[in-house]
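Note that one protein chain of the assembly has been removed; the remaining protein chains are unaltered in position.
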Amino acid sequence: MKEIAVRTAQHTQLVNITSMVASALADLDQSATLCHVYVPHTTAAVVINEAADPDVAADLAAAYQAMVPNVPFAHAEGNSPSHLLATLLGSSVSIPVDNGRLKLGIWQGIYFVELDGPRTRRVWVSTI
Amino acid sequence: MKEIAVRTAQHTQLVNITSMVASALADLDQSATLCHVYVPHTTAAVVINEAADPDVAADLAAAYQAMVPNVPFAHAEGNSPSHLLATLLGSSVSIPVDNGRLKLGIWQGIYFVELDGPRTRRVWVSTI
Partner (left out) sequence: MKEIAVRTAQHTQLVNITSMVASALADLDQSATLCHVYVPHTTAAVVINEAADPDVAADLAAAYQAMVPNVPFAHAEGNSPSHLLATLLGSSVSIPVDNGRLKLGIWQGIYFVELDGPRTRRVWVSTI
């Protein structure tokens, strides 16, 4: 397993980590058929989506926040919306690997999703 | 890995691909314990849910669109809602396999989720 550090700059932010995951993968088992990317946090997530137009990442960040329902939250830290979105987006993705390289779709990239930043976060990359 | 082609007919549509995944699986490693189903697109997803009553698939398609928040989107292609839903639903599922066969729950099927159709799409099936 390889650990990646991600420094985020905003409360809600998608950070393209595709090249960092590809680099980590290069140091792991070259005969693997899947790459597993795991976020060990409870107010962050990882998703796969379009990495060509940066407007997409900004649109997603705004839309996630707009989807949080207007209900009372009991959790004293006040970041229940961040926990909510983390569970909806998910804590891991798995991507096919071919000859030691990520086999993503043409428009796909891997995004770390910060939901309670800015912070320094960790991502764990392993192979299957 | 085996590739499946899926032809969709509507903008938002759930297509039951369970039998196609099962067929692809029959051509792969029979000693596998998990089947990985991956969507290499950024405006489509894959989910597992009830496959008995077709009303469920139609209800889900309508509900997904109704969940998109009414916020301004910057992405010039105009399909940010499709990208948003793709990240919430996810780009892959993994299902237990027993003796080369999918071990789904009794009511479960695998749905390709078209979120920006109609199009011809691809799905990648691999084993673990």
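Quick notes on this structure:
Chains: A and B, in written order; residue numbering restarts at 1 for each.
Rule of thumb we're sticking to: contacts are C-beta pairs under 8 Å (C-beta built on N, C-alpha and C of every residue); 3 or more make two chains touch, one makes a residue touch a chain.
Worth saying up front: this structure is predicted, and the values here are computed from it rather than measured.
Annotation: of A:I4, A:A58 or A:I128, A:I128 touches the absent chain (contact as defined above).
On the side of chain A, the interface with the absent chain consists of residues 1, 36, 38-42, 67-71, 73-77, 80-81, 83-84, 86-88, 90-92, 94, 124, 126, 128, using the contact rule stated above. Although one chain is not displayed, chain B still touches it through residues 33-34, 47-50, 53, 55-56, 58-60, 62-64, 66-67, 88-90, 93-96, 103-108, 111, 128.
One rule holds for everything that comes next: only the chains that are shown with their structure count from here on.
Fitting chain A to chain B on Cα positions gives a rotation angle of 120°, stated in steps of 5. Chain A and chain B, compared by their mean Cα positions, are separated by 20 Å.
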